[in-house]
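One protein chain is absent from this view; the other protein chains keep their places.
Here is chain A:
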Amino acid sequence: MQAAIDTATQQTLLRQIFDLVSARPSSACNFLPLPPLLAPAATSSSPDAPTQITYRHYATLYFILISTSTESPLALLDFIQVFVEALDRLFENVCELDLIFGFETLHAVLGEMVVGGVVIETGLEKIVAGVKESEGVKGKRKAVNASSSASLGKSSGFAGLGWATGTGSSWR
């Protein structure tokens, strides 16, 4: 549950997961061992403790979900796929820049899919419709084409991971 994390811890967690995830070749499976911060207490095996980390790698971005063992690992992978497809619909050929500039929309998509750590919707059409309704007449939010942004500093790349994980962790 995201609400329990303060900003600093969240950053540490991001850093740890990123270290894990970035060291993996693309041929590896999409499940991560738990980072040190989440290492289970030896004695407790509560179903509420986060036990799996699922990620998917798209171009420059990692989408990472932290969940309890009560979620199906393969379904989580599909979940990320649906999430990205929804983004793709909303942004049309979504890329990292779209998500950086349009992170509000990204959160809106997530809000249509997960509430309080429970998946509420996995139907692409309904998700897209829900977000469009909430964004009103704003229409397509294609990011400004900033040609000067071809090269990207390390930190912004990391921010991309930042929200992907940050929002992901609101899933339990």
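Quick note on the criterion: a residue touches a chain if its C-beta (ideal position, glycine included) is under 8 Å from a C-beta of that chain, and two chains touch if they have at least 3 such contacts; residues count from 1.
Here is the rule we use: contacts and distances are computed from a predicted model.
S.K.: UniProt names the one chain left off this complex as which of "Mediator of RNA polymerase II transcription subunit 21", "AP-3 complex subunit delta", "Subunit of retromer complex" or "Histidine-containing phosphotransfer protein"?
M.R.: In UniProt, the chain that is not shown appears as "AP-3 complex subunit delta".
S.K.: Return the single residue from A:L61, A:L90 or A:V128 that touches the missing chain.
M.R.: In the complete complex, the chain left out is touched by residue A:L61.
S.K.: Contact with the hidden chain only, please: which chain A residues?
M.R.: Where chain A meets the chain not shown: residues 1-11, 13, 19, 22-33, 36-44, 46-50, 56-61, 66, 68, 70, 72-75, 77-78, 84, 87-88, 93-97, 100-101, 103-104, 107-108, 111, 115-123, 126, 130, 133-136, 138, 144-146, 148-159, 162-163, 166, 169-170, 172.
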